[in-house]
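The complex appears here minus one protein chain, its other protein chains still in place.
Up next is chain A:
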Amino acid sequence: MSAVKKTASEQLLNDKWDVVISNTLVKTALGFGFGVVTSVLFFKRRAFPVWLGIGFGAGRGYAEGDAIFRGGDAGVRIVNP
């Protein structure tokens, strides 16, 4: 297995931004999906569950982004290539 190429120091922050943005997008999309399903199933297709789901997802992504910038990798699974 080839060694993972070390990221150059000036690219560290860019990598973190990549992870944070993608994570936030995924969580927001998940919240949107849950909101849609919940709206359809339980709330007669009203809009607020969708917004609520998006809010939960985005908030979750933001919180994890904070953790990532502070040195941890909370909520993010790094898969070795």
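Of note:
Definition applied: a contact is a pair of C-beta atoms (placed from the backbone, for glycine too) under 8 Å apart; a residue touches a chain by one contact, two chains touch by 3 or more; residues count from 1.
Definition applied: contacts and distances are computed from a predicted model.
Missing chain, UniProt protein name: "MICOS complex subunit MIC60", from among "ubiquitinyl hydrolase 1", "2Fe-2S ferredoxin-type domain-containing protein", "MICOS complex subunit MIC60" or "Large ribosomal subunit protein mL43". Across A:Gly35, A:Pro49 or A:Gly65, the residue that sits in touch with the chain not pictured is A:Gly65.
In the full complex, chain A touches the hidden chain at residues 8-10, 12-13, 17, 20, 62, 65-66, 69-70.
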